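A protein chain is absent from this complex, but the other protein chains hold their places.
Every chain is named by a letter (A and B) in the order it is written, and numbering of its residues begins at 1.
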Amino acid sequence: MRDAGFIIGSYLITLGAIGAFAVRTLRLGRRLADSVPDEDKPWL
Amino acid sequence: MAVSDAPDLTPRPTAERSRRSGRRILPIVVLTLVMIAGGVIITQALSTAVDYYCNVDEIGVRSGCDEDRRLRLQGTVAEGSVVTGTVATIFDIEFNDVVVAVEYEGEPGGIFRECLPVVVHGVFDTESGLFLGDRVEVKHSEEYVAVNDDRLSEAEAMACQPSA
Partner (left out) sequence: MTTITPQSLEVPARRRGTGTRATRIIGLATIVMIGWLAVFGLLISPADRDQGDSVRIMYVHVPSVWLAYLAFIVTAICSAIHLFGRRHSLGVDRVAGASAEVGVVFMAVTLVTGMLWGRITWGVYWQWDARLTTTALLFISYIGYLAVRGLEGTRQQRARRSAVIGLLVVLEIPLVHWSVRLWRSLHQEATVLGTDLDVSLDGLMLFSLFSGVVAFTLLFIWLVLHRSRMLTMIDLAGERALDEALASRISEGGEKRA
């Protein structure tokens, strides 16, 4: 594959950026979960 | 205090309420219209300034495409015209049957090859009439064809077609 670095790099950047955003969201959610009682969470 | 002096706490008639909600919507409608009008003005007034390139056949014809200024020229690399030297690459670009000879110092990057549309940044050399390019960008089309599609598409690829 020609320009493999650019091509695979673009996939890695995409997954890395969105993955990091997803992990950050989950972590923040878990941290906040203890400060809010479950009965106040409308999605449960 | 007399009963008649007490403030009137009865709900307002619906007409009054809708007038109030109308007043709330009005600034947003005006702002939206301003944005749309602004967009139209920008697209119309700046059309020549925002256009990225001049086509080869517009040199000296279209406003902003004068021969004596720095230009970005768009045309298709003519078939069989590319000569790669040790210092420079020489090739012709054409658009609507008008041809300009280009001399570019170095090897053009991207997916540069014959029959593909390119944008060359540079100036005309008044003596030789050559367009001295210092940057070449390949402007590929929105069409995507598999490399091993069939013999027919390969044949089509080899034939130069005019770009938009």
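Operating definition for what follows: a residue touches a chain if its C-beta (ideal position, glycine included) is under 8 Å from a C-beta of that chain, and two chains touch if they have at least 3 such contacts.
On a predicted model such as this, the values are computed, not experimentally measured, just so you know.
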Residues of subunit A in contact with the chain not shown: 1-4, 6-11, 13-15, 17-18, 21-22, 25-26, 28-30, 32-38, 40-44
Those residues of subunit B which, in the complete complex, touch the missing chain: 25, 28, 31-32, 35-36, 39, 43, 47, 50-53, 74, 108-112, 116, 119, 135-149, 153-154, 157, 164
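By our rule, only the chains that are shown with their structure count from here on.
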Inter-chain centre distance, subunit A versus subunit B - centres from mean C-alpha coordinates, in Å: 35
